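Removed from the display is one protein chain of the complex; every other protein chain stays in position.
Right, chain A next:
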Amino acid sequence: MSRINKNVILALLTLTSSAFLLFQLYYYKHYLSAKNGASLSKQRGSRVGFEGTQWRAVKKFIMLTSSQNVPVFLIDPLILELIDKNSGQVKNVSHGSTSECKFFCVPRDFTAFALQYHLWKNEEGWFRLAENMGFQCLKIESKDPRLDGIDSLSGTEIPLHYICKLASHAIHLVIFYERSGNYLWHGHLRLKGHIDKKFVPFRKLQFGRYPGAFDRPELQHITVDGLEVLIPKDPMHFLEEVPHSRFIECRYKEARAFFQQYLDDNTVEAMAFRKSAKELLQLAAKTLKKLGVRFWLSSGTCLGWYRQCNIISYSKDVDLGIFIKDYRSDIISAFQDAGLPLKHKFGKVEDSLELSFQGKDDVKLDIFFFYEETDHMWNGGTQAKTGKKFKYLFPKFTLCWTEFVDMKVHVPCETIEYIEANYGKTWKIPVKTWDWKRSPPNVQPNGVWPISEWDEVIQLY
């Protein structure tokens, strides 16, 4: 009977496939506990819940680091956010009950950790151990930016990123370096020629697209999903920093070339000015940070940073920019409390606001407030004698971190556009006589303040 035959065949096939299914289940278990984790197709890995690939990879990684006393801390934005949301529960979970894997089992390609490099005692040994445990690691190295500022030093390359893959999940270890200015820096994850571009989906990495700068976070131990990890004490603050962490290095090479052409001014007066300007900038940065107001280096100070990585010795003042949307009414009093009396105030919050404070040794601090339009930004200027208004136009820009005179400060990321708007294409040539009403190529007359408003918009002290 053909029908029975068919049934028999069907039954046989069912049996075989069941056998295979059983084998598959068995094998999967075997595979998970195997040391030499092999790469499986991704769909398989991510579908498994608790005890899944992610959790195992993270667990192994944490075991590895804690056995070697390497104080890595979790910086994965996705998980930190979850932890922050569930902060009440996490503490409750800390003792025992690991019934539910809520954080480390969320499907994702990477888990990001960070490490301060100077706390890493035995990097090479750690690396070997990781490979023995089944991790496939990729190390991204580059030259040390901390030596860039010093003429003619070349060190060995420093590790910037480690990507360690276990089965389908990868741990991204971002190496943080301490920089002058009390902040942590991580490097750009640049794939060099010989690196396997398909090692992991690099595009999905949360860190490394650009170099980044962060405040040094305080850390705390917590237990999540049965694993004890270090996380920033204030995860929210860290998470807020992540999208705005992009860092740009000063152009030390070009600065050296500049000084070869124009020679550095090392007179006593120049050194004294730089010293007071630096102190003023530090004081201003501290004051604004306390208020939580973002600022960036503007005008001459920005040019000094970009062109010569230093304060221009004949510039006479320190210039900062602040978005008008970040304006706070207590800025003036805060500066006064810091020992910087208001020198003049031009304009008003709605229009062309500009503050100027008197620092020590006749160094002035100018704060320009920037107004955002649909296709450009501008700040205003006022001539005290005539009440004339001026407008300085800038292409739109975003803010990046940089290091300047041992400080972490903001500058426009699109620096060259910003500087060329303000100083023209010839910004490379030092100019000592500068008329702020006429010299900038981006200045526009903007009418005159009505006399009735003068008392408000032109205040001189």
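Just so it is clear, a residue touches a chain if its C-beta (ideal position, glycine included) is under 8 Å from a C-beta of that chain, and two chains touch if they have at least 3 such contacts; residues count from 1.
Keep this in mind: contacts and distances are computed from a predicted model.
Tell me the UniProt name of the left-out chain, picking from "1-aminocyclopropane-1-carboxylate synthase-like", "Protein O-linked-mannose beta-1,2-N-acetylglucosaminyltransferase", "Presenilin" or "Palmitoyltransferase".
According to UniProt, the chain not displayed is called "Protein O-linked-mannose beta-1,2-N-acetylglucosaminyltransferase".
Return the single residue from A:179, A:396 or A:428 that touches the missing chain.
Missing-chain contact among the listed residues: A:179.
Among A:108, A:146 or A:246, which one touches the chain that has been omitted from the display?
Within the whole complex, the residue contacting the unshown chain is A:146.
From the list A:124, A:350, A:375 or A:435, which touches the chain that is not on show?
For the chain that is not drawn, the touching residue is A:124.
Which is it among A:18, A:67 or A:220 that touches the chain not included here?
Among A:18, A:67 or A:220, only A:18 touches the chain that is not shown.
In the whole complex, what residues of chain A lie against the chain that is missing from view?
6, 9-11, 13-18, 20-21, 23-25, 27, 31, 36, 38-41, 118, 120-121, 124-125, 128, 131, 134, 136, 144, 146-147, 149-156, 178-182, 266, 271, 275, 406
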